[in-house]
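What follows is one structure encoded as structure tokens, with my remarks underneath.
Removed from the display is one protein chain of the complex; every other protein chain stays in position.
Residue numbering begins at 1 within each chain, and the chains themselves are lettered A and B in the order written.
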Amino acid sequence: MILNIGPQHPSTHGVLRLEVMTDGEIVSQIRPHLGYLHRCFEKHSENVTYEQVIPFTDRCDYLASMNSNFGYVVAMEELMEIKIPERVEYIRVIMGELNRIASHLLALGVYGLDIGAFTPFLYMLRDRERILDMFEYTCGARLLYNYMWVGGVSHDLPKDFETICTDFLDYFEPQIKEYNNLLSFNKIFVERTADVGVIPADVAVSYGVSGPNLRASGVKWDVRKDEPYSIYEKFDFDVPTGTGEFGTLGDCYDRYWVRMLEIEESVKILRQALKEVPSGDVHQALPKKIRPPKGSVYRRTESPRGDLGYYIISDGTPVPSRVKMRSPAFTALSCLDEVSRGWMISDVIAILGSLDIVLGEIDR
Amino acid sequence: MNTAEIKAAIMDQFPGSVLESEDLGESQVELKADQWFEIATFIKENPNLSFDQLECITGIDLGEEASLQTRYNFHSMEHRHKIEILISHDRKEPKVASIEKIWRIGDWFERETYDMFGIVYEGHSDLRRILCPDDWEGWPLRKDYEGQELYHGIVIPKMKEEDGWE
Partner (left out) sequence: MTVDTLINWFATMGDFPILAFILAVVISGIPLFLVMALNAMIAVYVERKVSAFMMDRVGPMGQGPGLHAGKWGLLQTAADAIKLLVKEDTVPESSDKFLFKMAPYIIFIGAFLGLAAVPFSSSLQVADFNVGVFYIIAVGSIGIIGIVMAGWASNNKWSLYGAMRSAAQIISYEIPAGLSIIVPIMMAGTLNLQELIIFQSGTIWGILPNWIIFNNPFSFIAFFTFFISAVAETNRTPFDIPEAESELVAGWMTEYSGFRWAVFFLSEYANMLVVSGLAVAGFLGGWQSPIPGLFNTGLWGLFWFMGKLGFLIFVMMWFRWTFPRLRVDQLMHVCWKVLIPITMFNIFGVGIWKLIFG
């Protein structure tokens, strides 16, 4: 029987259509159909100036817009060889990590929802809300920030940001324990996710799966550590990998659990960064006109979903000749077919949720 | 290994496949299209290179007169080195061997590039459009692309240089 999951379905995390071939409840093949959210990001980019591309990157990964901005400006700065003030780098890292926490919270909460637990979702959204409040306080936007600009950021941090953020972290850290008690160590939740949808390390690498999904398979690869950009070298943090805590290495539970551990690591980075933000002017390095030299750059950064790469080609005009976004969710989704074969429909939902895809980024 | 060494390793194995060019970037290598599948297998399998991760495939249109290009970014988890490979295609009949079978993600990346540029990846098992609808006409990211007037009776708005949206 062919079952259409989506484009309108509660747990496709956007507008995705899965054509699922089933035998009873068992899934034998999945054909994902993409493009329902295709907004021609790459075509638009060829028609606007470099700085005008940034709002479009927001709208790709709308749950981690800061990190989308971050990747683009890092690539642009590499292309233009701009030196960035220290303060800007710190602000960017703080914003990037806060957004990583927000994005992971949503991913974990929605994952609980996919498995059928409603309450953790609202707990996590409650805390995510406070992060969004901080973003709003800083730059006026809650979801699509257009915050990081080439050579700087749009607004300086508010004066009392440090206290607000530290307060939040003090409040937030004990919450992680609550999530764990409510969801992570729930017997039913473990039963549903452990051993389900195992992605072996070699398959994961071959499919270009990246970020938490790849680390859950046991590959210790984090762009922040292994190809450091911005000032991530300065911070002391671990790269959590999957351990097969309750089942096999690389199962849904590991992917869930790695995200939970990453939240803790982000908190660690934030505490270090908040302590040593230097003073300075955030607008000082903004170029008057962005006109990069002829050439091309491919730069990847670590977004909450994995390796977010930008391929930018400049022909010397203020308009990019080509901007390509290498989307981590795109590669993660591509392995769904292979991973889900032989599992049940409920497991497909569990696997899809554990990959943490954002359709805005897949379809661009 | 750095780019020069990787380039040398490819040249040793496949003489005459590497094209020399002035304006290549730091880690870029330009190759001829004809032996691409063999070279790809080589750089994946060779223990000194072992590029096990296909990071990205980018299609590029170098201009209305010039050729199309596919750029592959490879990365090796084992050796932590990377390379970018450029392959140019004839504009009239763009085609190159598919590497879908070597790196699984090649499947979707090639479909995407096909969708946007019409570059045909020979040997791909399921070369369909991926982001655009199946019955879309033209290759949207080519520089000489002209959009459709109508799509199933829906008027597609056109952007003009001066006065914005029609």
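Everything below uses one rule, namely that a contact is a pair of C-beta atoms (placed from the backbone, for glycine too) under 8 Å apart; a residue touches a chain by one contact, two chains touch by 3 or more.
Keep in mind that this is a model prediction, so the values were computed, not measured.
Touch, as defined at the top, links the missing chain to these shown chains in the whole complex: A.
Touching the missing chain, out of A:Q52, A:N186, A:T248 or A:Q272, is residue A:N186. Residue in contact with the omitted chain (choice from A:I82, A:A117 or A:V319): A:A117.
Where chain A meets the missing chain, the touching residues are 1, 3-4, 9-11, 25, 112-119, 122-123, 126, 182-183, 186, 188-189, 191-192, 344-347, 349.
Here, only the chains that are shown with their structure count from here on.
Averaged C-alpha coordinates put the centre of chain A at 25 Å from the centre of chain B. If you check the complex, the residues on chain B that touch chain A are 23, 25, 52-56, 58-61, 71, 73, 77, 80, 84, 103-105, 107-109, 112, 116, 129-133, 140-141, 159. Partner chain B is touched in their complex by these residues of chain A: 34-35, 38, 40, 42-43, 46-47, 202-203, 205-208, 219, 221, 226, 294-298, 300, 307, 309, 311, 313, 322, 324, 326, 330-331, 334-335, 338, 363-364.
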